[in-house]
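Worksheet for the structure shown next.
Yeah, one chain of the complex is gone here, protein chain that is, but the others are all in their spots.
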Amino acid sequence: MTNTQERYRFHLIQAFSLPETAQYKLRSMSGTKEQAMMNYQDVAHLLADTNWDLHVGALATHGDWPVETREEFMMVGVNRLPLVRQACLSKKYNGIVLLGGGDPGFAESREIGRRFGVPVTSCAHSQMHIATMLGNRFSIIDISETHNMRMHDLVIQYRFGNNCASIRNINFPLPRPPYEEGFKLQDQRDKGLRGERSDMLEAAIVESLIAIEEDGAEVLILGCSAAFWMRPLIQRRLHEAGWDVPVLEGYSSAIEHLKLLVNLNLDASSLAFPVDHPKKWRRRKFI
Amino acid sequence: MTNTQERYRFHLIQAFSLPETAQYKLRSMSGTKEQAMMNYQDVAHLLADTNWDLHVGALATHGDWPVETREEFMMVGVNRLPLVRQACLSKKYNGIVLLGGGDPGFAESREIGRRFGVPVTSCAHSQMHIATMLGNRFSIIDISETHNMRMHDLVIQYRFGNNCASIRNINFPLPRPPYEEGFKLQDQRDKGLRGERSDMLEAAIVESLIAIEEDGAEVLILGCSAAFWMRPLIQRRLHEAGWDVPVLEGYSSAIEHLKLLVNLNLDASSLAFPVDHPKKWRRRKFI
Amino acid sequence: MTNTQERYRFHLIQAFSLPETAQYKLRSMSGTKEQAMMNYQDVAHLLADTNWDLHVGALATHGDWPVETREEFMMVGVNRLPLVRQACLSKKYNGIVLLGGGDPGFAESREIGRRFGVPVTSCAHSQMHIATMLGNRFSIIDISETHNMRMHDLVIQYRFGNNCASIRNINFPLPRPPYEEGFKLQDQRDKGLRGERSDMLEAAIVESLIAIEEDGAEVLILGCSAAFWMRPLIQRRLHEAGWDVPVLEGYSSAIEHLKLLVNLNLDASSLAFPVDHPKKWRRRKFI
Amino acid sequence: MTNTQERYRFHLIQAFSLPETAQYKLRSMSGTKEQAMMNYQDVAHLLADTNWDLHVGALATHGDWPVETREEFMMVGVNRLPLVRQACLSKKYNGIVLLGGGDPGFAESREIGRRFGVPVTSCAHSQMHIATMLGNRFSIIDISETHNMRMHDLVIQYRFGNNCASIRNINFPLPRPPYEEGFKLQDQRDKGLRGERSDMLEAAIVESLIAIEEDGAEVLILGCSAAFWMRPLIQRRLHEAGWDVPVLEGYSSAIEHLKLLVNLNLDASSLAFPVDHPKKWRRRKFI
Amino acid sequence: MTNTQERYRFHLIQAFSLPETAQYKLRSMSGTKEQAMMNYQDVAHLLADTNWDLHVGALATHGDWPVETREEFMMVGVNRLPLVRQACLSKKYNGIVLLGGGDPGFAESREIGRRFGVPVTSCAHSQMHIATMLGNRFSIIDISETHNMRMHDLVIQYRFGNNCASIRNINFPLPRPPYEEGFKLQDQRDKGLRGERSDMLEAAIVESLIAIEEDGAEVLILGCSAAFWMRPLIQRRLHEAGWDVPVLEGYSSAIEHLKLLVNLNLDASSLAFPVDHPKKWRRRKFI
Partner (left out) sequence: MTNTQERYRFHLIQAFSLPETAQYKLRSMSGTKEQAMMNYQDVAHLLADTNWDLHVGALATHGDWPVETREEFMMVGVNRLPLVRQACLSKKYNGIVLLGGGDPGFAESREIGRRFGVPVTSCAHSQMHIATMLGNRFSIIDISETHNMRMHDLVIQYRFGNNCASIRNINFPLPRPPYEEGFKLQDQRDKGLRGERSDMLEAAIVESLIAIEEDGAEVLILGCSAAFWMRPLIQRRLHEAGWDVPVLEGYSSAIEHLKLLVNLNLDASSLAFPVDHPKKWRRRKFI
């Protein structure tokens, strides 16, 4: 254990990639791994003790815009599975992080990872688990009606229904043809990070405050990776307003969650993620 | 409404198709629609007032064996989505039935159907809804460890956790390389339907009885379409044993569920299955 | 199955009847079955393939006004049971619909029907089941404080507590001595159906919007049969406001629910509705 | 408060009465109030500080046998309501106890009592409330399949689903034509109280032990008033077996529950049991 | 039973005592037992048939101010346990009331009492149990942020999560160095009881109304013993506003709850509060 660089050999896989020429893309698909990773500055210190690779994601087959609908989430989810299997087969990694907000292909990736003993974490799942370590109820600050319902599905699937105070929609949908407004998103981010007024950030602040004061949220998490950049800014603004409430985002949560699993030599229970023809099987399962 | 044949214009879509030469296939992929539909005799009377087409399913991309793992369910689910969209676009149908036990691609298909006002039903979802009309708790009689956990996922997603008494594993996995035992399944079915002793049926009877007597099930449903043939036989055997307990299977449940939706001119709530950029959006969602 | 008129032989039973001279009555107790059925125009197309009889309901013993309190619901419920038994004994019917909003005598009628293998459906029960097929949570738009609590009781008994976003009171109580205001109800209905401004309808629209925007309702159902006339009007107004949310009412829901049960040859589980001295009994029941 | 006889002026109302000549009756309908009350010896000390009357119950209209089915419970429930109202109108009483195991007419009686400020208690309801004061989960030891499902309904309606470990059936149904076996019940009671072997008591002991050891019950309650006599005997036998588990029965529970309410000047919330046309009404109710 | 003074031999134990010289104390620690008991006039009639002693509470070790934080509640809780044991050992009492709002040391005191067969009640626990006898959901009107979270903990531990509509903060924290504002509390009480305007009472009225109209509370309970004096005043004000909603406070609830237990000869289930090395043990516990 003298060399922690050896301890964490992580493969980070983006949800999907778009052609560099795609009009509606939100992030760079090329350059160094640091450049290809959104908000790298926010997680650099967490990756410092980690030997990590980044895959820019399988080329999208649903179109050349980011995913928001259930159908799109399923399509990029399926496309990501071969990458997960390859990473496991390569034996280069002892953990995989699925980047992206709505966890496309996560349950299926865990099933694959289970066969190799390789833990897999993902942004919404890790945020929800960590949020319940900190307070009784969390709210999800999220970007659009369709994305909200994806998050809704995940809260149900991950069984955090009793812990979720609300999902709050700031209504800044992802870029998508034929809508021009989607382009606002990057603009909003740039302004926000430069310290200028960002309507998107302001909307997130408003919904965060209502989540705390009305819905009973004691922790906030962010739904879409295109909103993760706001984490430190929301945190600071809430603090200035007198609310000492943790705000999480997905990348850091998934990375640290993975380290915990690697250190404890855990991935998932074979009973929850069985292989076909397991040595032992149960006659009865409860919900 | 004088002609009920006009009332129901249904498209039935199999979960996937395998090459006719596939060693591990469980059903015919060719012939008439009646021949291509497993256990047609059990639903013929329900389709009699219906104008229906059958699609044998998209050619499987996961391998040439039936689906059982989460990964396989996701892959065939994605492959089915274009067929759903085409059916909607064709304007030939006022309802779509997704055949197959574990509902691959169901939520995504409903999302597509919603945009066209076309209701979509699926075998597990319909069975669970109908089961709760009949009794307080249902058990799922199901075939294998991996398939059980798919059903488990669906119970959670469909929010029937409080109504599900148990999932019972009879341990007759689907055929899959390199296992020879999977071939038992068809053999078991043939024997059972001929009135000979079928170990699979006997296992299902045993688990059904325990589900009733131990787990508190008041209704039974069947998990995998490869087990649907047992419905009338289990029903009769339970009746002979003195238990007057409804036993459901997926095809009949999904077909009649769809008729109900068509007659009431319903498909799904736009709030549960929103389109992108909807006219109205909600600031807050609860779980 | 060539003659669907033979398929559905339904007996529709009103909740109660009042003397034709009753000052506080809301509907006609005489005339043809079509005249005696409120809002017949809304369900005529659903009854077209059905061979149906209507019973105007047992003469009320609680007074000559419509039911609203728990006591009144119990009294008309008991009075309806002999009609259900007679209908079953007559062997003329393969299904019974209990008309009326608060389901008086429903569980008891199902128990009777179970002994004859005759399915029984009722307006609140069917609406709640269908609502959960369409969205995650429903709200009940309802007429008065006492009626609200009857609906509240039903949500609990039918175990839809997790699916009910709220019960919303538009505060248009049923006519009852010595209150004059109850007479408004019919007036409001007439105005509403003529396309004039109806305060009752306006109140229902307001509460529907709040149910959607504040309470998280994704489907709306109507509590009292005296409010069922508003279904198409609320639906249209919500649509005009940009909300594509299903609105249900009781008669159509109960009729189509019954068809589903008849087609699948189902009524209820004997374990949920046991006969006395059943052949088999369970040592243990769970909740 | 010097005279506690003045403090408690209670009216105890039996669930129903049968003609003295009824072949299937379980208790005397005549004699002194002490004679007409089953197991008076078990509650005499609790009534000693109480000024109490007993009504033998309205004459049964369902038949001349005890109630067990949902239909019968509803019929005797309705018959009891006028007695409740008369008791309230008489102003002689400051509390009403509904005797009998399955609480027929309880919710409706509370509604009536609420209008007069007179608290009403009932045997199952009081037992469940007191049971949850003592331990985390209770089981119901009960007599027959149909009666079990009545108790099941009550657990749901009273919202004790999370506290009910199980309902256990000892299968000693009430007397009812044409069954001879029902006559066993009185015989079993006589034997049990005389200290002879009673199969009914032995069955109750067996189910009580399983409820504790298998189902997780920490308190036991009794379902049917025809089983209340077993309370001290079960208690003693469990104690002898080393289990120090409280066993409740209905009469004592309902009487002491009522004293608590009288002393605190409470009956029920008007929001849970509203009158028609209340001064204030709520726009929204939650479940 | 001729002498009810003999029936109830109660020991009432305050949560803690402060030195008479303590600047931040809220109540007298000396004088007669009637003087040492806050709001004695509100419970005098309930104690009239009771032979009771009062212990002013163990001298506080956390500081010379009232308790509000979790740490302080734990410290006074531990200090109270020897008093509970002494009271049991003295054999003078057949019941113990733990005075004070947040139930410090309650579960542990019940464990001690169980060994002696002596029931123990406490203010929050008794209020919650009684509240659910009266309506579906209660709200807690409480004084400060930290105290609110103590009440939150208790709602969870007592398993009333489904019955608690909300905890409402009127923000009148207890006196505590270095804050001067805490002194308001006594002042507010004096004004309120004299019939003058009390900001604390006004805040409680506002929050009570919102609890009823927005949160769905059907019963109100009070969190902190320093707020118990408001019970009759809130009750009256709500009544004047047209809301007939029960308002509870802790002392009367705990006293009457204890009488019920004494009369039924109950304290707690040994399975919920086991002794070490019990005669019988369970292999399995459920939650």
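As written, the chains take the letters A, B, C, D and E, and residue 1 is the first residue of each chain.
Here is the rule we use: contacts are C-beta pairs under 8 Å (C-beta built on N, C-alpha and C of every residue); 3 or more make two chains touch, one makes a residue touch a chain.
These numbers were taken from a predicted model, which means no experiment stands behind them.
**Student:** Taking the complete complex into account, which shown chains does the hidden chain touch?
**Tutor:** A, E
**Student:** Given the contact definition stated above, which residue among E:S28, E:N51 or E:N171 touches the chain not shown here?
**Tutor:** E:N171
**Student:** Of the residues A:L89, A:V206 or A:A241, I need the one that contacts the missing chain.
**Tutor:** A:A241
**Student:** Could you pull out which residues of chain A are in touch with the chain that's been left out?
**Tutor:** Contacting residues on chain A, toward the hidden partner: 1, 4, 45-46, 48-49, 129-130, 132-137, 159, 162-163, 165, 212-216, 218-219, 241-246, 248, 252-253, 256-257, 259-261, 263-264, 266-272, 278-280, 282-287.
**Student:** With the missing chain put back, which residues of chain E would touch it? List them for me.
**Tutor:** Output for chain E: 68-71, 74-75, 77-78, 81, 105, 107-108, 111-112, 144-146, 148-149, 152-153, 155-157, 159-161, 164, 166-169, 171, 173, 176, 179, 207, 210, 215, 272-278, 281-287.
One rule holds in what follows: only the chains that are shown with their structure count from here on.
**Student:** If you check the contacts of chain B and chain C, which chains show up for both?
**Tutor:** The shared contacts of chain B and chain C amount to nothing, since no chain touches both.
**Student:** Degrees of rotation, nearest 5, to put the Cα trace of chain B on chain D?
**Tutor:** Fitting chain B to chain D on C-alpha positions yields an angle of 120 degrees.
**Student:** How far is the middle of chain C from the middle of chain E, if each middle is the mean of its Cα atoms, in Å?
**Tutor:** Chain centroid spacing, chain C to chain E, equals 45 Å.
**Student:** Just curious, how far off is chain E from chain B if you go by their C-alpha centres, in Å?
**Tutor:** For chain B versus chain E, the centre distance works out to 55 Å.
**Student:** At what distance in angstrom does the C-alpha mean of chain E lie from that of chain D?
**Tutor:** Distance between chain centres, rounded to whole Å: 30 Å.
**Student:** For chain A, jot down the residues that touch at least 2 other chains.
**Tutor:** In chain A, residues 152 touch at least two other chains, as defined above.
**Student:** Can you tell me, using the touch rule above, whether these chains form a line, ring, star, complete graph or other shape?
**Tutor:** line
**Student:** What chain pairs are in touch here?
**Tutor:** A-B, B-C, C-D, D-E
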